[in-house]
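Quick one: the structure is below, questions incoming.
One protein chain omitted, others in place.
When the chains are written out, they are named A and B in that same order, and each has its own residue count from 1.
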Amino acid sequence: MASSNGNDNLSGLIEEATVEGTERRWFYVMAAMLGVMLAIIVLTGATQMLHPMSDVETIDAKTLHLRGEFVESNLGVSTRPDGSVVVRMIAEQYMFVPQCVVVPASTLVHFRLTSADVTHGFFVEETNTNAMVVPGFITDVRAKFRNTGDLKMPCDEFCGYGHHGMAARVVVVRKDEFMNVSPGERGICGPQ
Amino acid sequence: MDRNRLLPLVHLWASFLTFLPAIGLGVWQMLMRSPLPTPIDDPNVYYASVTAHGSIMAYVFPTLFAMGFGYAIANSSRGGVLSGRMLAWIGFYVLIAGTVMALVPVALGCSSVLYTFYPTLVGSPWYYLGVVLVILGSFFWIAVMVINMRAWKRDNPGQMVPLALFGITACALLWGWTALGAASEILFQILPVAFGWRHTIDAGLARTLFSLTLHAIVYFWLFPAYIAYYTLMPQAAGGRLYSDTMGRIAFILFLVFSLPVGLHHLFMDPEHGSGFKFVQAMLTFMVVLPTLLTIFTITASLEIAGRLRGGKGLFGWIRALPWDEPMVLAVALSLLLLGPGGFGGLINMSFAMNAMIHNTSWVTAHFHLIFGGAVVIMYFAIAYELWPRLTRRPLISKPIACRQLWLWFWGILIVTVPWHIAGLMGQPRRYAIFDYSDPSEARMAPLVIISAAGGFILFFSVLLFFFVLVRSNLAPRSEVMPPVRYSLAINPPPTVLPLLNGLGFWNLILFALLLISYGYPIGQFFFLRGQDSPGYSLTRELSR
Partner (left out) sequence: MIPEDPEPGIGSAWKLLVICVLSGVLVVGFGVGFILLPAFQPGQHASSVHEAIQHALGHHTHDQFPEVMPLPESIPTYVVWDEATIHQALSGDAVRGEFIAINCTACHGEKGMTEQKWIPNLAGINRIVLYKQLADFRSETRLSGPMSAIAQAISPQQAADVAAYFSMLPGILRSEGMRVPESGRSYRTRDDVKRLIFAGDAKRDLAGCATCHGPGAYRLGAPSLSGQNRDYIEQQLHNFAQGVRRNDMNMPMRTVAGVLTADEMHRLAVAFSSSTYQSQ
């Protein structure tokens, strides 16, 4: 049998009991460390914003333009009775529609996106808002912007040859400034 | 040449011969992404290149390597006997045919779907069929490994299967399970659309099936490196393995827990609820365990070797180790890269932190660090160990081999560290070009340029690797080389511990875990309605 030379007088160099003892102690330390990390995840998961999206909503990608939530006239920003804001966008090759939206700071913002064709993704720079947009499904992520600013929102999943050119913008304004945006405008900056 | 040695040698040569052009493509890609002038400055070419680079590096190169390594282990463990050689050769040719079939459409630019081929993006059917053939070819290998492990047990009753053979057979079985995800996705969902028989695909189901493969495959890539840690390094260092039992436990943990964790690649996806996302995240913690256990055992084994060579004091044994041995050097460099790489992995698997870096350059940098770094450096070292034994010709120069390993180590760091930082700064991944005239992109320019420079270092390191191997192959045959030998443990197991000597029970556990963790996530798609979407081809509108 091909194995190292058993005549090197090293057998039994360290007692098996010692070996087992050290290995077992290390195992407990490692398991405890992993347990602590897991506990941290659970605890942070119980806090707002730090949990994966959960609702599985399907939608027919072929009829977005005909009916349902993502028809052209319903895209953009709208306000819900409880004061939170909903941003609806379509992700398609190679743009988000609408390309630029205005949202208020310090307010709960729902981003609801779906894809008209292939899998896209998006993240809003300088935030933790980061999600995949899969055709046939609606992505709903929550965000709360602390600071005002002009944030870029690139596509972050390969969607074809124009992937590197696909991005949108999220313009965060002060809450009182946002109120001045008339409901008819749907919070779209830039051409409609 | 003895045909039992020709078989692994051919596989290993084939694997590195696919590696070389893939590295070349990688260097070009780094240039293209940077502000530097680049030949063939065309974004479409970038995406074709990434498809080729990824497909080779993910599906062809490590598979061929594991196959070659496996045949070498089986042959040497069985004292020069290898059953199923005919099956092995069939598998090899099927795999090579598949590789060619897959890469031709990619080279022609009609299947730039990337190696993750997420539908509803659809490419050339020959690309997918090629990938299926690569998988099919490797399945012959799995059969041969199982046959040979059984034969060893039959020939050596009352003894534990050698750790290396046990490990590589577990590795083969892991690959068998792993490949099922991508194979099902291709066969049942993508090929019908790619051939034009159907026009719609459920993208959610496809991503879920692929996630089965996507994580487990990295453990398949990692396995040979770990086998080398346990069975080749201690002896190369002149010592013994600290604990054989720990090696077996680590391999079993990898086999069992690599698969039911894939959903953590879909944390940010809309097609799954948080419940199973969490369950699989928790199981991911279990699969971190074997790496942590290995670090201890391997460091202890290194310490034994160091102290046997006269090292004294708390850290004196480190200096005493034989650093001129490529295998020892590679293990140390590999562990150094495994640290930050593993840390990055822990960040990726924690949902809250993952949200910061999902699909940014951090992810690409992470797997280049851990696979390109910690694992591939071990592949080089395994090659340096095996080549002399397989070709009966010694390495022409261990110092050059060591220098090649150091070059690779520094090259990996130079490539991946700035890349990680760019990811933290919000650079999205899979971008062919960046507009560096924009100030927010311009601040990343130095990082990308440094990474590109690192790419050239890596390419040079690979050339050096080939130099060593080719020159060694051409050197005159020396006196009979000792056969491949695997390290013994300090305390070899006195009796057979059945659970650590066989894989049947563990396959059952694995299957049960798969059902529990993936049953609902996959099954739900058969009850959801309305999510099937048309396939989209990049270069040809649906013209069938």
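Convention: a residue touches a chain if its C-beta (ideal position, glycine included) is under 8 Å from a C-beta of that chain, and two chains touch if they have at least 3 such contacts.
Fair warning: this is a prediction, and the values are worked out from it, not measured in the lab.
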| item | value |
| --- | --- |
| Among the chains presented, those that the missing one touches | A, B |
| Residue of B:20, B:282, B:353 or B:421 touching the missing chain in the full complex | B:282 |
| Which residue of B:72, B:110, B:237 or B:447 touches the chain not shown here | B:110 |
| Contact footprint on chain A, counting only the chain that is left out | 42, 45-49, 51, 54-57, 62-69, 71-75, 80, 86, 90, 92-95, 97-100, 116-117, 142, 160-162, 164-169, 190-192 |
| Absent chain, residues of chain B that touch it | 32, 35, 37-45, 108-110, 146, 150, 153, 157-158, 198-200, 272-279, 282-283, 286, 432-438, 441, 495-496, 498-499, 501-505, 507, 509, 513, 516, 520, 524, 534, 536, 538-544 |
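Note that in this section only the chains that are shown with their structure count from here on.
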| item | value |
| --- | --- |
| Euclidean distance of C-alpha centroids - chain A vs chain B, Å | 27 |
| Residue numbers on chain B that touch chain A, as the complex places them | 43-44, 47, 76-77, 79, 112, 114, 116, 118-121, 156, 162, 202-204, 207, 234-235, 239-240, 242-243, 245-246, 266-275, 277-278, 281-282, 285, 288-289, 292-293, 296-297, 300, 304, 308, 346, 350-352, 355-356, 358-360, 426, 428-434, 440, 483-488, 490-492, 524, 528-534, 536, 538 |
| Chain B-touching residues of chain A, taken from the complex the two chains share | 1-6, 8, 10-16, 19-20, 22-23, 26-27, 30-31, 33-34, 37-38, 40-41, 44-45, 50-62, 93, 115, 117-119, 121, 123, 125-126, 128-140, 152, 154-161, 163-164 |
